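Below: the structure, in structure tokens.
Excluded from the complex is one protein chain; the other protein chains are retained at their positions.
Chain naming follows the written order as A and B, and within any one chain the residues start at number 1.
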Amino acid sequence: MPTQKAKAAVPENRENKGKGKAYGLWRDGWARLKENRAAMAGLMMVAVIALAAVFAPYITKYDPTEQLIWTRGAKAQLVPPGRDHFFGTDIYGRDMYSRVVYGARVSLQIGIASTLISVIIGVTLGALAGYYGGLADDIISWLINVVFAFPFLLFVLALVAYLPPGLPLMYAAIGMVNWAGVARIVRGQVLSVREREYVEAAMVAGGRDARIIVKHILPNILAPVIVQATLGMGSIIMLESSLSFLGFGIQPPTPSWGYDIDQGRQYLLAGAWWWSAFPGLAIMALVLGFNLLGDGLRDALDPRQSGGEGR
Amino acid sequence: MPWTQGKAAVKGGEGMGETILTVRGLKTYLYAKDGMVPAVDGLDLQLERGETLCIVGESGCGKSTAALSIMGLIPASEGRIEQCEIIFKGRNLANLSREEMRGIRGREISMIFQEPMTSLNPVLTIGRQVSEVFMAHRGLNRNEAMKETIQMLSLVGIPEPERRVREYPHQLSGGMRQRVMIAMALSCRPDVLIADEPTSALDVTVQAQILQLIKELKDRLGTAVILITHDLGVVAEAAQRVLVMYAGRAVEYCDVNGLFDNPRHPYTRGLLASVPGHRNHGQRLDVMDGSAPNLRDLPGGCRFYPRCRYARGMCRTSEPEFVDIGEGHLCACHLI
Partner (left out) sequence: MFTYILRRLMAALPVIVGAIAVVFILTSVVPGDPAQLMVGQRGDPATIQKLREDLGLNRPLWQQFVDFFKGVMTLDLGRSYRSKMPVTQAIAERLPVTARLALGSMALAVVSGVTLGMLAALKQNSVLDYGSMITALIGISAPSFWVGSMLIFLFCVQLRWVPGTGTGDGSWIYMLLPVLTLGMRPAALIARLTRCGMLEVLGQDFIRTARAKGLAERAVIIGHALKNAMLPVVTVIGTSMAEMLGGAVVVERLFSLPGVGRLGVEAILNRDFPLIRGQVLFLALVFVVINLLVDLSYPLFDPRIRYGGTWRRE
């Protein structure tokens, strides 16, 4: 009979629960992701920029902080893009191509570190709120709402103003604001997972809370957290560049895209568009990459949840 | 042409009156992920003024697609109607422009759907949704249209229509919503009402009420009804004529008595035998083997032969024609 044949062809793992299901989810997810051309383009963009950041010294000719005016004089100033300087030079004769490549290090570093911090805080608080409910949930949900009440950039700006300058504190400041989005998703997910039979069974069987959370609940919230973290990378990179643009970010002369755009815009009147243009394109490419990849991951791993707005 | 024979026979047989809608060779392809599916594949159909024709068949046999094709409601992104003839009051609907077709929809041919829950717009009031029809087709202004709407709502048995017009669909029960749909469909006194499984989503008690309402209004307004259903109980209740569809084609057409007393096509017999009722009371239900064929991968010859217990060699090789077998009873089977 033809129907039986069709049934056998359907992969069985989607029906299973626990580890088997998670395994199937990842494999199916990857298969779906590979089909998604936009997501693969995003992955490529992120990968290329990340590789460029890692191998920066090997693919650049100049040091990003080397001011060529000291060795070559005024003719090294504001050189338009060309063979020697792909992206031109700035007023100090620094090679913009090197600065853009090295700038990726700062952006990715802050993006990854802040995301890690916000995921740790967000998963912990979200899981506690969703698992225990009651007062813990009330307090944490209230905290999430309060954090959401502040404009993201302004909140970080205020935090940075009170903290002594430095990269680690910036990670912390961004992470402290960004966790709420993760926490909100984790809380919702835990609330729904804990209702499922196998978790209830583990609870009835008298499993310890910590063990149940780690063994049964965390594997199930991994997918939405990964999606949220990927999309969050984009907004954190954007945030870092805004801070640098406003002069509250990475201290010069360390190359940072936002800072270079700010410096370069003062020479737009002089026609030196490249100083601002290339760092901006780099930000756009990296953020676009993470957005495409995040959208694709969401569709691939968590089809129910598509269409959210993120922040 | 097999159908012309049938038509002559119908006229000679009972002489119910003038034909209002004739469909010949309707072919509708729907786009699927992996190519086109011939959802309706050469359907012939005839409807007379004021009669109720039931179209019966398993899900996926093309009943709804056929109805939407007649209405011109197959979106260009979802499917395509191959050339065919849909003669309505002397005009071929297949040749009309979109604007001309729009003028016919809702005014001369109306349609109601299976899901009264989702078929009404959740964010607009009942009054707005019904009065729209009057405004679009009869050029009434808002106030006049609203008056007509209230009348129409009371005609379909909605209590307190003055209050209901200001309410939203979610405030009404499923049966009430279907009544609103019927009010909308009949507000311009159409010649033809196509009802696509109008009672399947409703409670059993409400089903009977809605069916009764359609019957009453049809008689009062002289509307011909095409009632699509998979429920033979509904057929017995409402139909004058029945068209049985299988895999995108008509396999049997006859009046309702002929269907229940003298079913000729093996598929029709199978359908009847699989329904519990007084006829086979106390016996084991005779369930048909297998399921409807994949429309993309049809068997050569008769579409039903893989499931047919009477199949012979010729059933496998040639497709039977849909022919008159006497007294306006049409059937597509080699064995008759």
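Following the convention adopted for this analysis, a residue touches a chain if its C-beta (ideal position, glycine included) is under 8 Å from a C-beta of that chain, and two chains touch if they have at least 3 such contacts.
A quick note: this is a predicted structure, and the numbers were derived from the prediction, not measured.
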Could you tell me which displayed chains border the chain that was left out of the figure?
A, B
Touching the hidden chain in the complete assembly: which of A:30, A:70, A:142 or A:198 does that?
A:142
Among B:27, B:89 or B:107, which one touches the chain that has been omitted from the display?
B:107
Considering the whole complex, which of A:74, A:135 or A:161 touches the chain not shown?
A:161
In the complete complex, the non-displayed chain touches which residues of subunit A?
142-143, 145-147, 149-155, 157-164, 234, 238, 241-242, 245-248, 258, 261-262, 264-265, 268-269, 271, 273, 276-277, 279-280, 283-284, 287-288, 291-292, 307, 309, 311
Hey, which subunit B residues sit against the chain that's not shown?
71, 73, 77, 102-107, 110-111, 113, 115, 118-125, 132-133, 136-137, 168, 170-171, 181, 184-185
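Throughout what follows, only the chains that are shown with their structure count from here on.
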Geometric centre distance via CA averages, subunit B-subunit A, whole Å
54
